[in-house]
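Can you read through this structure? Questions will come right after.
The other protein chains are all here in position, but one chain of the complex has been omitted.
So, chain A:
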Amino acid sequence: MGTSVGVGYSLLKNPADAGRQAVQQALQQGGMEQPDFVFLFATIGYQQQLLLDAVCAATHNPALSGCTGEGIIVRGFASESNFGVCVMAIASDELRFTALVETELGLGFERAGERLAEQVRPLLSDQTFACLLFADGLVFDFDPFKEGFERALQLARPLPLFGGLSADNWTAGKTFQYHNGRVFSQSVSCVLLSGSGKVAWGVNHGCVPVGTQHTITRSKGNVICGIDGVPALDALEEYVENPRDQWNKITLNLCLGFRTPEYLKQEYGDFLIRYMMDKDDVEGCVTIQSDVAEGTELWIMRRDKELMYDGLQEIVRQVRARLGSNRPKLVLHFECMGRGKAVYQEQEKLHLLQYLQEEIGADIPWIGFYSYGEIGPVSEHNCIHNFTAIVMAVY
């Protein structure tokens, strides 16, 4: 039989109708009646449990994983609104998708990583080739989580991690993760990929530094409190007016750049990009999605459309290089929400998406979402990224 994959989407407002419509399209496209596994990405406007119930019912309750995003991505189409849902239905006798969930982020991200690893370890085999993570984009701190996860797995080579951080479009104050028939918040939904398959991927951002180098003078974990000796928010005022009042807009246009470790530089470039996911007006702190130490150099970064376009070509190059002559069975796409309508016109955005999709391969089932953070390995190191596009092709 091999692998059958179908993708469907819906922009209907009624969660039950939208879920059914997306599944119907996916099953029809995949030529299947009952999938083994379903990826589900949706936006924040739906009553999430009703949506998930509709999808599960229409697909006969297979294993399922996914999360809310700022928008949805399928082949030839992307929508960034509060009402969009996309479904990838997979039926395969050569690939195995095992859904897991870790809900105890409150125990600490490192511990949560360990706990997830404990679930993963018994399932590992020679055929395990990747792990997908869909984590809460409002709270998730990737680095300690990764540390705990990789340490607990005790693998000679890290299990490649891919995925994205769930989003809420700044409306709900809450993001959602899907695991089988249940909806969670402040959790990590996980999918272990096994079987006779491999992944090819590409990672790129399109940001350039503006201004000169700065130094973190005070920080704790993933919270940066001082830059160049002044509160972080005050330091940002050099670049924007009133960072406290127009935070969402500012964080879409500006981000932080850190010098890329030497072992990543060749593949990823000079800067690791970090999105400022939160701020503390009183303390003047900003929060990012990985830990930083005091003394770390940083740059204020801005998106650059030219670079982003060039970055897509780089992604294509990377994926193609890894694919060789193989044709992907399916593609997962995690795109930073700062690279969507915030910077591109609709047609421009679709044009770039179609370019990417055509270059990777025509008619390949494609699904993804606009995220608050992207996870993908660089030079065999699992990393979290911001303002980045990650394309992961399973072949």
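Keep in mind that, in the parts below, a contact is a pair of C-beta atoms (placed from the backbone, for glycine too) under 8 Å apart; a residue touches a chain by one contact, two chains touch by 3 or more; residues count from 1.
We take it that contacts and distances are computed from a predicted model.
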Chain not present in the shown complex, as UniProt names it (candidates "Amino acid ABC transporter permease", "RNA polymerase sigma-70 factor (ECF subfamily)", "Assimilatory nitrate reductase catalytic subunit" or "histidine kinase"): "histidine kinase"
Contact residue for the chain not shown (choose from A:Gln24, A:Gln49, A:Ser81 or A:Gln313): A:Ser81
Among A:Asp93, A:Glu346 or A:Asp363, the residue in touch with the chain that has been omitted: A:Glu346
Residue in contact with the excluded chain [from A:Ile250, A:Ile273, A:Val286 or A:Ile375]: A:Ile250
Sole contact to the chain not displayed, among A:Leu124, A:Val210 or A:Val230: A:Val210
Where the unshown chain meets chain A, residue by residue: 11-15, 44-45, 81-83, 171-172, 210-212, 238-241, 249-250, 252-254, 302, 341-343, 345-346
